[in-house]
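Only one protein chain is missing from this complex, and each of the others stays in its spot.
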Amino acid sequence: MKTKVYIRSSGMISPQNTFGKSITLENPVLPGGNRMNAIEPDYKQILDAKSIRRMSRIIKMATAAAQECMDAADLKQPDAIITGTAYGCLEDTITFLERMVENQEEMLTPTAFIQSTHNSIGAQIALTMKCHGYNNTFVHRGHSFEQALLDAMLLIAEGEMKNILVGGVDEITDTSHAILSRFGLFRREPVVSDLITNPGKGTIQGEGAGFFLLSSEASGDDMATLDHLALHFKPSGTHDLLDFINQEMEAQQISIEDIDLFVLGLNGDLKNDSEYDVLQSAIRDHQKNAFFKQLSGEYPTAVSFALWLAATTLKNKKLPFSGPGMSSRGNMKRVLICNAGLDGHHSLILLSAC
Amino acid sequence: MIVKPAAEIFVAGVGVNSALGLNLAANLHALQAGSSGIGPITYLNTKHREVFSVGEVKSSNIDLGLLTGLSPDTSRTALLSYIAAREAWDDAGLHHETGLRIGFVSANSVGGMDKSEDFFEEWMADNTKGKLKNVVGHECGYITDLVAMKLGIHHYTSTISTACSSSANAIFHAARMITAGYLDVAIAGGAEALTRFTLNGFNSLMILDPLPCKPLDENRKGLNLGEGAGYIVLASAKAMSQLETKAYCRLSGWHNVNDAFHQTTSSPEGFGSFMSMQGAIRKSGIRQEEIGYINVHGTSTQNNDLSEGTALIRLFGDALPKLSSTKAYTGHTLGASGGIEAVFSVMSIAHGYVYPNLRFETPMKDAPLLPETSFSIDHNLRHVLSNSFGFGGNCSTLIFSAA
Partner (left out) sequence: MFDLKVKLIAQLNLQDLTPEEIGDDQPLFADGLGLDSIDALELIVLLQQQYKVKLASAEEGQAVFRSVRTMSEYIMAHQPKV
């Protein structure tokens, strides 16, 4: 893609203190059990009271993060809004399903139904910002956020739009956590601080809303440039993450040695993390590795947290957190996010310092 | 600023199933004969069985399973999706040996909900119960991956969900992926099966008509839900030269805007609809007088038809082209509607078909559109416009033009 893409700003609500003016990050919030809920702001301070009453938690999270992103870019409206969410609006979906069963398909109220559609997230953001521009929602499992990013990069390359608001969001609900637990996805024993360094069977569930303002024009105060994005799907068999990376890097005319920081999607599950073994051997300097899922938990659009982490690191010239798998390094120019997602959805995102 | 697409996009194949039948031939036959597919509910297990008219695909999951080679316990959405996607694949003469980079961009609004809602009944009674296999395919994207894997497509697979404009958005996302050089060919469109969730959801909004719907009619009472799947095969000019088939037409224009008025209702003046159509026409580079037929969204709700009608009159004035809503035949197929209606629009260009708006009697007082009331063939048809408008103010328009 020839047109340069700048990440002007971001807004992130996550299990870490990533939102708002007083971002305190040095010591990461550690998981307590096998799920990490987002630290949420007081939405009444950020969102219009009349609209809040109808908004579910995920819509509030996304709208607040999107608003923070726009405020940080000092923009009122984007040219387009693109959202990625794999699970969509679970709380409202489940509420409507439950009522449907309890009331035996009678006397059902519409609010939960209308808020259950995946695109009601992007729609609420458009309503809030009175944005009539292109609005799309990608719901393709572990690639939902990456495809939203790709769509935004396409729009910029097409030359019709300048500023695109893109986000990735997924939520945990008690019901969804309980159902996913039945698939054996999460750790049985509570995890405290050694999710990655002490891998086991299962991971911890996370949630969050991460929004970014992508722009075709440099502002002089951008976080980073978004240089390349590549997607790969391989549901079973060997996953050749390293081959995938080498291929994509070659096309960008760089090599693994040129990367200063790898933001890797290991999630503490032995089977999942074995995907990264060959890659980690190839990255000779292990100080270059940062593991983001010990901060965000595992969820289909967790790469939005990784992008926030990578862009923030490049902007501030240091990692925002300290701790295991978070070595602070000087003079980082290039960051590569690698995620070998659940169910075979792999992605790479390459960023550079401005 | 609207820019013409950098390269031409051709339509090399189509596949469709709906209340009118399981394949293109059956659908065209019904369209020509004026035979609506709306009728009573026969397959969906719901308390409202005797109440509502719907556009059901007239096959059980067992039959669909036999047809596809997939288990009959697979989500009905995936079964319908595969049948139409496979038909489109074969129609375009695709094979993996061509070396073409083939993608699959599919849309749906509630994924495998037909199975999840069964799981939920059991789960609520006892949360150790409920068959996990009924909920493993819940996600919208799971349905797409299942069908893509069966077709052997792995280069790029994506799922879009923007309610009733979903498959229109899927189609032009795929077109843009081809134009940008990521893909050579893409099967794009959507699928949706009837579920208790959507039936009860729309009922809670009080916009269902118990009787067969009357789109664009002053006395319309609401919509009928439908189900089905529709896909078109998009190809670059270079890919077309490698395929042994002729193109049906081109996808010459597209546009998407957000009404940003309300979560479910459209602005009374049809702002989103107007901008969507105007933008697509600009993108295609044609003059609006050149449009020969419009396949309107025309759901038959009070709000949509008035809003869309107002926008159409504002845009075209006295020079409205022939128009109709084919939802009078198929019902409103939600996430699949843009895809199914894209197939009908492609056939319109390819064969000059102009479809009637069944059961139309009285024009709307406040937006007096006069849709076609009988099937006809117009050999001069060169450009067709198709609208798809969804909840959340998501307004999309596609334009198909003679190749």
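Here the chain labels run A and B in written order, and each chain numbers its own residues starting at 1.
To be clear about the criterion, contacts are C-beta pairs under 8 Å (C-beta built on N, C-alpha and C of every residue); 3 or more make two chains touch, one makes a residue touch a chain.
Please read these numbers as outputs of a predicted model, since none were measured by experiment.
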| item | value |
| --- | --- |
| Contacting the left-out chain in the complete assembly, out of B:263, B:326 or B:386 | B:263 |
| Hidden-chain contact residue, picked from the options B:18, B:204, B:267 or B:357 | B:204 |
| Touch residues of chain B, complete complex, unshown partner | 204-206, 262-265 |
| Touch residues of chain A, complete complex, unshown partner | 49-50, 52-54, 107-111, 114 |
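Following the convention adopted for this analysis, only the chains that are shown with their structure count from here on.
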| item | value |
| --- | --- |
| Inter-chain centre distance, chain A versus chain B - centres from mean C-alpha coordinates, in Å | 30 |
| Touching residues on chain A, where the partner in the complex is chain B | 1, 54, 81, 86-88, 96-98, 100-102, 104-106, 108-110, 113-120, 122-124, 126-127, 129-141, 143-144, 147, 151, 154, 157-160, 178-179, 182-183, 231, 233-235, 343 |
| Chain B to chain A touching residues, read off their complex | 1-3, 6, 46-48, 109, 111, 116-117, 120-121, 123-124, 127, 132, 135-136, 139-142, 144-145, 149, 154, 156-163, 169, 173, 176-177, 180, 196-197, 200-201, 203-205, 256-264, 271-272, 275, 390-394 |
